[in-house]
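Next up is a structure, given as structure tokens.
The complex appears here without one of its protein chains, the remainder shown in place.
Note that the chains are named A, B and C in the order they appear, and that numbering of residues resets to 1 at the start of each chain.
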Amino acid sequence: MTSVTHSNAKMTATATTRVLGVLAIAATALMTVLGLLISPADVIQGEAVRMLYIHVPSIWIAYGAFVLTSVSSILFLRGRKRREDRGRHYDRLAGSAAEVGVVFTGITLVTGMLWGKVTWGTYWQWDARLTTTVLLFVTYLGYLALRRLPADPIVRSRRAAVMALISFVNVPIVHYSVDWWRTLHQKASLSVGRRPEITGEMYWTLLYSTLAVTIVAAWLIIHRYRVIRLEELRDEETLAALISSRLDKDDGSN
Amino acid sequence: MSEVATVVTGWGITIFVIATYSIWVVSRGKAIGQELGIGEMEQLDPRKDAGATTDL
Amino acid sequence: MLAETLLVARKDLRVEWRAKIALGQVAPLALLILVVLAFALDANSSLLELGAGGLYWVAVLYGGTLLIQRSFDVETDDGNMDAFRMSAIGAPSLFLGKSLALFVQIGLLELVLGSGIAVLYNVRVADWWLLLVAAAAGTVAFSVCGVLWGAMSAGLRVRATLLPLLLVPVLVPILLAGSRAFETALGVRADAGWTWASLMLVIAAVHTAIGFGAFGFLLEEG
Partner (left out) sequence: MSAVVEFEEVVAVAGSFPVLTGLDLRVDQGEVVLLRGENGAGKTSFLRACAGLISVSSGDAHVLGFDMRVDRRAPRRYIGLLGHENNLYRDLWVREHVEFRATAAGAAESDTDAALIRVGVSKKLWTVPIGSLSAGQRRKVAIASLVVGRPRLWLLDEPHASLDTESRENLDLILAEASQLGATIIFASHESPLTKGIASRVITMGGGRVLEDSGAS
């Protein structure tokens, strides 16, 4: 029985993720060299612009991860037979993506505050995007808290999926309401169809950093997913042992 | 703090956080894997190995 | 479905009428919050007048959270949720019914709070319509979110701390818009009060729609 369970289980590492892991480390190293040494200082922002090579990709990755959480949650709720592996697959994906998203949202906040200290002269401004980001952070911390609670796994997964959906719908509402409230932040740094304000080497560095951070995040999500899968496997084994022990005991006593 | 010091702090915190998180995830995976007797690497060729995989 | 919705709402309101938790305990507590907030601002009358809109919504948030918790304590007590699952009443009706009952209760709470603010903080109303529309939209959003998150945390051991943690981030836009709209309605800020009020209406509509569709997923156990 053990060999059957284990043959469809994901191992703790595969050749693909090994390569991805090495790639992630190399990409981060190159990103550090490019971002801190090779790319020039900005005319206006000076050295502080180097913070954006982390700050901007982090928030993009965080949003990407939360999109992944939401899409997985929809697919989870749509699946009719939720106890089967396909449904639980989406649940695991939602959970691991959300956790990685929270990590990168945290990084966005820290780098943003440091950047603000240099540029605005203060760690915190009640600016639309900072405020939205901190709310995003708290919202998904709540989501993770819900996922950690002791409860029936299916009940918990279903509630978490609903929460992920509501939270995601709420993101633009929060953003626009806070945006109306006040806007101090510089306009979006890089957007499709508009001439980027960051140009030349800085532009390429930012683009490359995004790629590097994406690789790191992908690697993290895959491994986090596996940990959840392994935890479930462990629970299943405990359960199987419990069932067989109940059967043995009852057969013996009667 | 000077601009350079701030930038270095920001990068430092980021790399520290990511590294710590990665190590936590990987070691947790390995710990549970060991508990369950799952090998670290996937069987690349299932025909070669019929038993449990525990390489490295 | 309308009949079922009204049935659920009537039941909840009757429970409240018999127990008098909202009027007997939550409303006085919320009034107390108004007094404490005045202490925090050193009873500075001009500050209180300026901040009345925001302080009102903070007090509503506090009292409303208690009412939401109460609304689901009633259901989890003595296994009542099982009886609901076993009944012929569908999840959408249950959602709407509980929201309606909560709307009435939070509305009453706001009436008490509003009178309290008028007296204690010395405010005058410049635009009654704006005030009523904003209050109504805010109360709808509060109620539907409350029922959603109340069900989300119902039956979990740590719901007393979990509910506010999950609820407040979602209510932020309502608190923000409500504060701004009230400031215009009370004549302390010549702002786009009606724009804020319409944003509140949109938020209320969005959350009602979500709750209508998603509530069933929250009810099922195991």
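Just so we're on the same page, contacts are C-beta pairs under 8 Å (C-beta built on N, C-alpha and C of every residue); 3 or more make two chains touch, one makes a residue touch a chain.
The structure displayed is predicted, hence computed values, not measured ones.
Taking every chain of the complex into account, the omitted one touches A, C. The chain that is not drawn here is touched, among residues A:Val19, A:Leu211 or A:Leu242, by A:Leu242. Among C:Leu2, C:Ala40 or C:Ala88, only C:Ala88 touches the chain left out of the display. Residues 81, 83, 151-154, 235, 238-239, 242-243, 246-247, 249-250, 253-254 of chain A touch the missing chain (whole complex, contact as defined above). Counting over the whole complex, chain C has residues 4, 7, 11, 14-15, 18-19, 74, 77-80, 82-89, 220-222 touching the chain that is not drawn.
Basically, only the chains that are shown with their structure count from here on.
Annotation: 45 Å between the Cα-based centres of chain B and chain C.
The residues of chain C lying in touch with chain A in their complex are 148, 152, 155-158, 162, 165-166, 169-170, 172-173, 176-177, 180, 195-196, 199, 202-203, 206-207, 210, 214, 217-218, 220-222. The part of chain B that touches chain A in the complex is made up of residues 1, 3-4, 6-11, 13-15, 17-18, 21-22, 25-26, 28-30, 32-33, 35-44, 46, 51-53.
Those residues of chain A lying in contact with chain C across their complex are 77, 135, 138-139, 141-142, 145-146, 149-152, 154-155, 158-159, 161-163, 165-167, 169-170, 173-174, 176-178, 180-181.
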